[in-house]
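Excluded from the complex is one protein chain; the other protein chains are retained at their positions.
Chain IDs A and B follow the sequence of writing; residue 1 opens each chain.
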């Protein structure tokens, strides 16, 4: 298990330096690395300008180099040094201008003076550089040169899609994004955990099918939904958006729009048992793809599972969200929580006893002959499972009602089913 | 706005000295003064003894003068000095009697020794005087003369009715009473606020129609309901009983019988945003006309909106409930709260977005180019309005869900409707 956690971290470290954006070579390079681990991943390309709901897909952005030359001839804000220096989707420029003019195109973060902020301008043509506030304050007067070797052209927007077939057409959605440059928690943690989760899901027979998406944020989910909405509405029983799942300071999730779906209950139950201080954020604080999946008319039961929520940790959207923020423990904690939730989803049926009144447990070896505290806890759990599995509530509700953890209940349910005392209701 | 608050106070001051009762000249004089401001007000008269549900309308009471002459020849408890001195509906008397006998007909308030209490005997023929407990204690022994020049006769019970037509037959009820003598908060505050509210309602086009009643308490609402029940049950979407709405010590309301109507939610939302310490009184503590409007089988969604609730402030039902208890600020605060509630009722539809998934906001000028804290708050509110307006919940529920004030939400809803992004559901 620990070994897997380290592998997740190693993948994150490999993906970290790649200069990603909504579109372009960085996205393709990222998807190719993931495909080495998940050979069945299909990589798709959507032409620029494709209509999807109220939106259309953006032009492809190619960035080769970008920097500023100071009056004294020093190169600063070099793209090659840190890909956060260039505002995402900056148009090509070769200009000279005084400092005052240049400042209109420079973004800093005065509240964190040694950090480079992360800025994009996807939906309005523009250009700019991001530097630390310290560097900004030290800029000398005089004439500056600006050089951006970029291109905005009709190309494609890429994404990856992996379908793992289960017994049922009903499916679970796992979605993560691959469109931020060198950000660790708020980017590479998501695809890294998703990759190893896909690997684990595929490792045994599943009741549900799994739809696993590696997409650019916002426009990626909007495009994908515009092409698969009907089937996904029909079949999706639960879903996860994976983001910021690599640090080890918290466990949290954003509920579905109304907070009343099976997956909300499973997330609450699972995270509470992992960390009594876990945080549930209401949907009104959501801002990633879970927002699109839950939109009215889309209405998929999708939550975001996170360690520290985006926007809630100090390094968010700065150059400080680097590999030191995430760890094998942080990534591994998120990975294990997701595994527990998926096991719960797979077992979460409405069950019903097969005997009227209570079955006799003693003659079936289900009643302890020597009683210890632990065996009595189990008998109590077993009897309460039989009492509350009356065909009206699913297993996660039964667990909450009887005050037992689903991880403890699953083996008892298996035993009762094996003995013919419990059956699944339609 | 302040000017209107002063006008409300001026009207209250003008109505204050008039000797009102359930019936009679004082009621008619009060209605005539209101009609000067609301020319469309219709003044009705109902003959004494008219059956209405389990009740019948009372005889008309005319009172010209009343006083007691002490053994030493001093006139006390003079009606002309304070109309609270005479028990409402006292029968005519011209008697001589010793102090002991007289005391059976004198009402005082030992807990507030310098105040004259307010007492009536509407439904049982009787007579009496109200004086301060201090005056009562100083009464000398000896023979007293009692003089009451009153009349109980078959006349009429009057009330005022104003219908303001809106686009819809659906209507909002505003009811207030005009049957107490010189009491300020517990009488003239209600009709004074109702008058200027009617004026404001009529000043622009409304979705709903408004039924505004100036009636004697209890028997007035019972009579009116007995004659208009079917139509009111069919059309009334919300209603207000206005009473004790002139002091500035509190904001409060009495909920509908089950506390679960649209108007309850609007009152909670509005008053909470005006005064975090506002009080909601459950219906079991109600005792004014809201009780009749909410009675089983009547079931109109009517609340009482008050500053300090009747029975809950020290001057209630005494001569101390005079003009010093109310103020332009107190009356104005109630007036503004009611305006907010009415604006909320008018806009409280179920809305639904017109685009699948989220619309693109940037291209519609709905996304800030420069972001400040305030613009982001608005974008967050706008996105959450779109997320929760899914046709299932009305706007007040959406506001509660997304944690926004309806006064802030209304202009955003207007903008989204203007841009064709939001529409009213049937």
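By definition in this document, a contact is a pair of C-beta atoms (placed from the backbone, for glycine too) under 8 Å apart; a residue touches a chain by one contact, two chains touch by 3 or more.
Note that the structure is a prediction, hence the values are computed from the model and not measured.
Of A:39, A:73 or A:403, it is A:403 that touches the chain left out of the display. When you scan B:222, B:242 or B:326 for touch with the missing chain, the hit is B:222. When the missing chain is restored to the complex, the residue among B:70, B:182, B:195 or B:294 that touches it is B:294. What subunit A contributes to its contact with the hidden chain is residues 352-353, 355-360, 362-363, 369, 380, 383-384, 386-391, 401-403. Mapped onto subunit B, the interface with the missing chain covers residues 53-55, 123-124, 222, 225-226, 229, 257, 283-284, 291-292, 294-298.
Simple rule for what comes next: only the chains that are shown with their structure count from here on.
Note on chain placement: the centre of subunit A and the centre of subunit B lie 55 Å apart, centres being C-alpha means.
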